[in-house]
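So the structure is just underneath, and the comments pick up after that.
One protein chain is absent from this view; the other protein chains keep their places.
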Amino acid sequence: MSRVPVLATLPPEVVTLGDHTKHARTVLDANAWAYFSGGAGDEITLRANRAAWDGLALQPRVLRPLAGGHTRLRLLGRSMEHPILLAPVAYQRMAHPDGELASALAAATLGAGMVVSTQASVSLEAVADTFLSESARGPLWFQLYMQHDRGFTRALVERAERAGYEALVLTVDAPTHGARDRERRENFRLPMDVHAVNLAGLPPAPPPRLNTQDSALFQGLLHHAPIWDDLTWLHGITQLPIVLKGIMHPDDARQAVQHGVAAVVVSNHGGRTLDTSPASAAVLPRIAEALQGVLPLLVDGGIQRGTDVLKALALGASAVQVGRPYIYGLANAGALGVAHVLKLLRDELEIAMALCGCATLADIGHDVLWSADPH
Amino acid sequence: MSRVPVLATLPPEVVTLGDHTKHARTVLDANAWAYFSGGAGDEITLRANRAAWDGLALQPRVLRPLAGGHTRLRLLGRSMEHPILLAPVAYQRMAHPDGELASALAAATLGAGMVVSTQASVSLEAVADTFLSESARGPLWFQLYMQHDRGFTRALVERAERAGYEALVLTVDAPTHGARDRERRENFRLPMDVHAVNLAGLPPAPPPRLNTQDSALFQGLLHHAPIWDDLTWLHGITQLPIVLKGIMHPDDARQAVQHGVAAVVVSNHGGRTLDTSPASAAVLPRIAEALQGVLPLLVDGGIQRGTDVLKALALGASAVQVGRPYIYGLANAGALGVAHVLKLLRDELEIAMALCGCATLADIGHDVLWSADPH
Amino acid sequence: MSRVPVLATLPPEVVTLGDHTKHARTVLDANAWAYFSGGAGDEITLRANRAAWDGLALQPRVLRPLAGGHTRLRLLGRSMEHPILLAPVAYQRMAHPDGELASALAAATLGAGMVVSTQASVSLEAVADTFLSESARGPLWFQLYMQHDRGFTRALVERAERAGYEALVLTVDAPTHGARDRERRENFRLPMDVHAVNLAGLPPAPPPRLNTQDSALFQGLLHHAPIWDDLTWLHGITQLPIVLKGIMHPDDARQAVQHGVAAVVVSNHGGRTLDTSPASAAVLPRIAEALQGVLPLLVDGGIQRGTDVLKALALGASAVQVGRPYIYGLANAGALGVAHVLKLLRDELEIAMALCGCATLADIGHDVLWSADPH
Partner (left out) sequence: MSRVPVLATLPPEVVTLGDHTKHARTVLDANAWAYFSGGAGDEITLRANRAAWDGLALQPRVLRPLAGGHTRLRLLGRSMEHPILLAPVAYQRMAHPDGELASALAAATLGAGMVVSTQASVSLEAVADTFLSESARGPLWFQLYMQHDRGFTRALVERAERAGYEALVLTVDAPTHGARDRERRENFRLPMDVHAVNLAGLPPAPPPRLNTQDSALFQGLLHHAPIWDDLTWLHGITQLPIVLKGIMHPDDARQAVQHGVAAVVVSNHGGRTLDTSPASAAVLPRIAEALQGVLPLLVDGGIQRGTDVLKALALGASAVQVGRPYIYGLANAGALGVAHVLKLLRDELEIAMALCGCATLADIGHDVLWSADPH
């Protein structure tokens, strides 16, 4: 982390994750704002992700015994204090000079899990060092994009293993960039001093040989996109559990089980790939139904309130990942901002649980959701 | 009441409860406005409460005999002129120097019932004196928060009995403060001269002993929250009928019956505790169905029109409680403002009854509501 | 009509009834605008009336033979060129010095029917003179409010008969004024020179004797409101067919048949009486179903497009009444403005019929409406 501590000046009116978002817009430059906040296309899915959580209603209960409750759970064989993880987000030094190190420090201190991006702007080893030094820490996972060079991919996996990461999160919902129109309108460029440092040394992909009418996408780029068989290859080079991120169809969830994955993340990449794909909250119950509880299930996309976390658990999630909000906390006040975001989310989750009569996560069932049509 | 009468200058364009709201925003300071008007979280439930009444359609009827009709009813063994009560609202001297005394005077004169808050800013005895001196008055009830000190709670109940309160309204939907974000953003503070005078002398709660990762909520605060067994204790120390306020689930309503309560209030605390809990108008028919008429049923949340009152009765309520609107009337013109609010509401109720062909409350059935799908 | 012709200066961008509305807002003073445009309460029904027509979709058909089509129909035993009537609107001299005379001239010339209000600001005889002198004219009806003085009411009916009115339209949906809040906010007053001239000489109603807590509405005003039995009385004093206006419930429609009425008008009084009553377009098909075609059925409320007229006919109406739009035409350009409104409406109806493959009104069935759910 930076030697000279960044003065954390979170304004007093920032009391929710939504406030963090609003404030970050005044802190980040247009380039970084477009990158972090933007979605694909007309951002219909981006907005739907948020709206879907708001559209679910909670069922209050009264006079139940709640004293001594808690939010603890077990996930991939270990205990954690609460069901919140930081989602993988690239290039965090674009949000704050301390970048991923600040996020790691805050997450570990607050007992949250962290999924570190392949495209982190700080080396995966440095992030792990910071995170693993906290005893209250949650799980530490490494998010993997399969690279066109399999040798490089293997070396990356081995580095993650050595650094102490406890699982690999293979992102499968982005075989190609989405139509990231906001970024293009802003003519987004990485700042000079921000790099995907973990990918240093990756040889360039061989250029595809295309005829005039050939599609650069289908004839070029997609030749390197991962397919189901690549899971077998990945299992062959690592002992780490593999988590699949980006599952939106029950059949894909079932196929994931057959391919021996350890957990599944329902995600539409925060609305950044395929616009008008459904909200993750809408898809979550179908994936839960398909999995029948045989695997831990996570979800991300639009979670911004403790009530959203409660709803995700009620729909079958074991835990949730939060993305943009902690980046905004990071932009607003470095590690302190990320910690503030995590603290708010956990406090709100506890309040929501109490008002729905749930003392522990085990008390959270589908009946926590109020249905307009009860029959 | 203040010796020097506050000049009541209600502008002529204030002709509805909505107008009172708009005007009050210009009268109250930001601190008081945030406190009275704010809701939990993103105020989704706060808005849903209003929208749900607007979303119900009324069925007009024609050429029925209406002469000689009225709005009288019996409630907890006594008669009242119309089915409207003032909901318990704390710290009313923050809205107007006359505070709860003005509300009591107006309510009693207009034949409305009144539920006085534990956290009133005028002593419960003074409020009762004002209210009970009016012969046309409706029922007078005392709203009770169970305190961490049971001796103090018992003393409070005994004071209410002595002062002439006719029922206790135990609020059970707020074992913890909601995420009252608007208040927090405004950094809400009680003014120096406004206190919860009825709680003077309450010893502070013993601080919980917490480990580092312990939840202040579950390990601390919730140890003092009331549970079903406390109803038995309360019955043991008072002869007053007990009304349960904050019921939102049919099973909780049924359990209330088994615990011998005298009436139930469907309420989400005006959207101030659990955001995204359903609108009270949406929950009301389910509670009515669960109760099968064995107990009087009240409702609050978003009622602002005589048509809303009619709809509540059509959905199974015996009477309604109105909260924020009378506080705005109080802010706008003291007792006169509260009286104006109650007068408008009753007049509108009568007009709506007449246009739906109902001469008395007994004529109000579910068929007063128009259904888009009639089958 | 005024001797000095009012210069009709309809701006060229006024090409729809909606444009007439917008323009009239700049022409009418705030007092008249509040009276003509306002609705009851929060004007939810006022807006719903418009929105319901917009919400119905039309089913285009192609390549059908349409040459020689027309919009003629028979109504109460006479022929008319198209199914559009002017709804009764009071005090039209508040919109334009020529008042009801201009409306009558335009309606008669354009072949529309006209329903003249009891509260017209020009004598019912003068309006009839103007209207009946046009050979192309449609039907002329007199709208009747039952007055507290039955002798006066009888005299009014006899005047209408003598003047040549062909039917009485008894308005039954307004036993009391609605909560006309916009008017009250504007402190609406009739201008000095505008009167309900047909009611001149009506003795004042005897003041009700009320006790303190008595309702002025139920114990006073409603003693004079018409009930079903009054229809028998009305039949006894006139040979004119009686049309009931303001029917919104199938049972009331059936009762109307039993009381020997000649036609029924589905109407919520243009959203001016009971706010949150359903849109007339939503109620129309239920009344049509109840009547089974035994009586002609009319509808008003929110009709502003030829497509709306087509939809009304598809839902079972024989003809439609248009209210506010012609008043705006009147305000904008006197008789010429009313004529423009009627011309636009008829032209749009013909275009809509052609594009739905209907050459005559007889071709208009329920299948002209497109249903999102075809089964």
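For reference, chains read A, B and C in written order, and residue numbers begin at 1 within each chain.
Just so we're on the same page, contacts are C-beta pairs under 8 Å (C-beta built on N, C-alpha and C of every residue); 3 or more make two chains touch, one makes a residue touch a chain.
This structure is a prediction, so every number in the text was calculated from the model and none was measured.
Student: For the chain that's been dropped from view, list the shown partners it touches.
Tutor: Listed by label, the shown chains it touches are A, C.
Student: Kindly state which of the options A:51, A:136, A:205 or A:227 is in contact with the chain not pictured.
Tutor: Of the listed residues, the one touching the omitted chain is A:227.
Student: Out of C:21, C:267, C:307 or C:321, which is the one that touches the chain we can't see?
Tutor: C:307
Student: In the whole complex, what residues of chain A lie against the chain that is missing from view?
Tutor: 41-42, 44, 172-173, 175-179, 181, 184-185, 187, 212-213, 215, 217-219, 222-223, 225-228, 230-231, 244, 246-249, 252, 255, 268, 273-278, 282-283, 286
Student: What does the interface between chain C and the hidden chain look like in terms of residue numbers?
Tutor: 12-13, 15-16, 18-19, 54, 56-71, 81, 111, 136, 305-307, 347-348, 350-352, 354-356, 359, 370, 372, 374
We adopt the following convention: only the chains that are shown with their structure count from here on.
Student: Compute the centre of every chain as the mean of its C-alpha atoms, then state which one is farthest from the centre of chain A.
Tutor: Farthest from chain A by mean C-alpha position: C.
Student: So what angle, to the nearest 5 degrees, turns chain B so that its CA atoms land on those of chain C?
Tutor: 90
Student: Calculate how many whole Å lie between the centre of chain A and the centre of chain C, each centre taken as the average of the chain's C-alpha atoms.
Tutor: 60
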